[in-house]
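One protein chain omitted, others in place.
Letters A and B mark the chains in the order given here, with residues in each chain numbered from 1 onward.
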Amino acid sequence: MLKRFLWLRGAEIFAWLLLAVVPLWVSNAYALGLLTLLAIYGILLIGLDVSVGYLGQVNLGHAAFLGLGAYAAGLCVTLLGWGMAGALAMSVLVGLLFGGLLALPALRLAGPQFALATLSFSALTTTVLNEWEALTGGAQGLSLARPPLFGANLTAHGFYWLCLVLLGLVWWVMRNLLASQWGRAFEALRDSPIACDAMGVGTYCHKVAGFAFGSALGGLAGGLYAFNFQYLQPQSFTYELMVILLLGVVLGGRKSLWGAFFGACLIVLLPNLLSNRLLFEMIAAAGLLIAVIAGARAYRHKTQQIFQSLAPIFAMGLLVIGGLLVENTENWRKAIFALMLFSVVVGLPDGVMGFVAKFLVRSLGIVPARIEPAARLDAVLSQPVSDAKPLLELKNLRRYFGGVKAVDDISLTVRTGQVHGLIGPNGSGKSTLVNVVSGLYAPTGGEMLLQGVALPMGSLLKVSHAGVARTFQNLQLFGELSAIDNVMVALKDVYRTPLGLLLLGLAAADERVAQAEAMAFLALVGLQDEARSLAKDLTYGAQRRLEIARALARKPALLILDEPAAGLAKPDVQTLIVLIRTIQARGITIVLIEHHMDVVSELCDVVTVLDGGKIIAEGSPEYVKRDSKVIKAYLGVVQEEFAEPLSGKELPAC
Amino acid sequence: MNTQIIAQMVVSGALMGLVYALIAYGFQLTYATSKSINFGQGELVMLSAFFSLTLLNFGAPYWLMIIGGLLFGAALGLVVERAAVRLALQQKSEGWILLSIILGLLGFSAAENIWGRDDRPFPTPISADALHVFGINITPLEISVAIGVFAVMGLVELFKRKTLLGKAFEAVSADRDAAELMGISATRTIMLSYGLSGMVAAMAGILIAPITTVGPTMASALILKAFAVAVVAGLDSGFGVVLIGIFLGALESLTSFYVGSGWREAPGLILLILALALRPNGVFGKAAIVKV
Partner (left out) sequence: MKKMLLASLLLGAFAQTALAADVVKIALTGPFSGGSAPMGTSMRDGAKLAISEINLAGGIKVGSKKMKIEIIERDDEGKNERGALIAQELASMDDLSGVIGTVNTGIALSGDKHLQEKGITKIITPAAGSASMTQWSKAGVKDLSIFRFAAHDGIQSAMVVEHAINQKFNKVAILHDATNYGVSGRDDLLTQIKKQGNKIEVVATEKFNIGDKDMTAQLLRAKAGGAQAILIWGIGPELAAVSNGMAKNAMKIPLVGGWTLSMSNYIDNAGKNGDGALMPQTFIEEAITPRTKSFIEGYHKAYNVTRIPSPVSAAQGYDAVYIFAAAVEQAQSGNTGKIKLALEDLKKPVQGVITTWQHPFSKWDPANVETHEAFRRSDTVMGMISDGHVVFANQADRARLIKNATK
């Protein structure tokens, strides 16, 4: 415990102290210039890592925020005569504002479309900075003098320390943010935006906020950039810089402050690395060695495909051989960068620092932080109410896809405290119905009431806030998060610290409560010993149960379980039945979609049978099983040997 | 005078727009099969043009140069698929965006060092002397670009519809899982689409090179607009790219004439952001239904 703290914080404090005192024993302006740039790029890359690492989006617009921040600061000084503090505040504000403006439309997109939107924004920014000559001086650039900070003129050393302090501040704030619910949400929405919305974490607003925050850091870096170079030109902030920044983050390691810092070191020092031939050869050889070792190990443990092992070796080999043949390595700078990156992206997806961190954790035997003991379930979930009043009422609900009437005029009532089964052959409209109720699809028509109040339509998030939680037929876990984090993301009524205090690291109490509650839910589903395992590493049955625990963390009035037993082995099915009973006993109403007839028979108070988007039968499990329409729907023509109640075995579902 | 100028602007803009459309068409080919595009496509255009120029300098006849250039482009497309796309698709990640940018960077640097940083003229047997049609100046070279663009797109479409391989391509585009169940290898089909896409890029390079000259940066401005055209039209819009390409090309010309030549790039960029905000699947694209 202490060891962990010492290593983690110790490394940081050591790095800061070192960076702070270096200028004292070297008074070389060039070295100081490099260090200043290192601090500035550090801030910039930490900002970029928010979108590229945590949000998992390829952001090609960060250079534009650097430029906007730089020009904002520059213009504050030249036009308005502001001091440094005011100008820097303005550059942060400009980054935040434009980041938000871009994110609002762009973050509804994903993948290539998002990358292209940011790329366009970046190009547009350069064009405007270049064309608005009256304001920015256009291509001729903007010269400015470094303004005083609170009345004091900063020397080169002073300015460096200012940059360093700001980097430290950003680092600290970022660490607090990432250790909080926000950080978990960022990571969760990368794995499954749909589940995020369904768990009450607004994917969109978190994305926009995260992107705007990252852009604000870009703006801050821009302000410092302006005061460092004291001369700005629009073409400094183009695609070429962007690629280098992106590569810095990826090479250093995404989702890591140290990674961003390492990336900044690399960007700043790269020209020096390449100009020294011997150093370059050494780095290339070291790279090849790492690629061979990592590749061989991965091959032996079969953790990756052969391609992932061979491609980096090939690329680094090319680098070593090329280094021997090529006359001037500086001319090949981009190719060298590309080869190194290719190896890292393919072979070390966590980047250099991710790799180093894992290695250090293993070799130093650093244990993870302690988890709070589980809270009492009674304290977490409210007391049972089973008055059998209508909880969910659907009236004439319809959902059409073009001409297909997937849900066709369905009216049904789910009563409080009951387990309400929903069955029907494939394509009967169960999933669509659940998707409409949970807000994934907007209904074509009809009404939905929860406890007599209209249920929001077409928004997973709003439905979730209204008190409905669900699981998914095809698991939608946050695979890269641990089991406990999966639950903590969804927890309701725990996170109360306002963002401002949270950034200052004052949300530890919330975190402790959250951990305890999450452990209670994990214990309920029998996963308390797997709290630290990544969701993707759990067994299939455990994953199913984890989804239920996560949904329970919403403390819902209505829980929708979408085929929770699908694909489970017999003993797991039994565990599940016990679990669902326990949940019901807690007063949570459940809608259960299921193919296992024995599960349905054993658990459900009421069963509704759908076929072709319509209700064909409703009643107790026993009653429904005997209904001829139901049997016909499942088996087509009623034949002699099947003309008996369906029981015991799984209903055929292709 | 004024209408004549507008006509001239529209025509010359539209001709550039056709080239954007051709490159955008290359994006569509790979997007159809794999929902991925090559962010280094511009480098493919440029490298193929350089390679073709080298063939010409070695004394290859014009027709051989075209075949050689196309094969080279296809080979590069396959390299991109193997090195940047396949693994990421298997992992269902978006790593291909980054990896294809990285490969592009490698190609760019290689071109800079192998062929030099300077722009070079690209010889062509087709005359660049202007003809005057209804008071509009147009060169046979430009007409050849237009013909070439339509010919390539037509041939690829014909291939997709008339050959067995092409039908496999269509099948994977329509429903990958179903096609795999029918015994069509999705991986092979994606390879095919990248090969075709590389070929289309090479053709774009060969067509445009006599007008733009050949240099490492020859495609960097083109590619941004090709992205815009592909996205505004929709990445699965088929011939929609031609209309949007022509529209964007003409709009650019008119913007630089009426608003100011520095703002030339702006309409494409604004259109792209607007299109993404308002119709994320493009003007001619189809909306997809989310499934869980």
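Here is the rule we use: contacts are C-beta pairs under 8 Å (C-beta built on N, C-alpha and C of every residue); 3 or more make two chains touch, one makes a residue touch a chain.
Computed from a predicted structure; not experimentally measured.
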| item | value |
| --- | --- |
| From A:Leu80, A:Ala139, A:Ala296 or A:Ala379, residue that would touch the chain that is not displayed | A:Ala139 |
| Residue of A:Phe5, A:Tyr231 or A:Tyr623 in touch with the missing chain, whole complex considered | A:Tyr231 |
| Touching the absent chain when the full complex is considered, from A:Leu8, A:Val22, A:Ala110 or A:Leu534 | A:Val22 |
| Option touching the unshown chain, where B:Glu81, B:Glu94 or B:Glu112 are the choices | B:Glu112 |
| Hidden partner chain, residues of chain A it touches | 14-15, 18, 22, 26, 28-35, 37, 130, 133, 138-141, 143, 229-231, 233, 235-236, 262, 265, 269, 271-273, 276, 279, 330-331, 333, 356 |
| Residues in chain B touching the chain absent from view | 1, 5, 8-9, 12-13, 16, 112, 117-121, 128-130, 132, 137, 139, 211-213, 215, 217-218, 220-221, 253-254, 256-257, 260-262, 264-265 |
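Keep in mind that, in the parts below, only the chains that are shown with their structure count from here on.
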| item | value |
| --- | --- |
| Whole-Å gap separating chain A and chain B, where each centre is the average of the chain's CA atoms | 33 |
| Residues of chain B defined as touching chain A within the complex | 35-37, 39, 83, 86-87, 90, 94-95, 97-99, 101-103, 105-106, 108-110, 112-113, 220, 224, 227-228, 231, 235, 260, 262-263, 265-266, 268-270, 272-273, 276-277, 280, 289-290, 292 |
| Of chain A, residues touching chain B in the complex | 56, 58, 105-106, 108-113, 115-117, 119-121, 123-124, 127, 130-131, 194, 239, 243, 246-247, 250, 305, 307-308, 311, 326, 331-339, 341-342, 345-346, 349, 401, 431, 435, 440, 472-474, 476 |
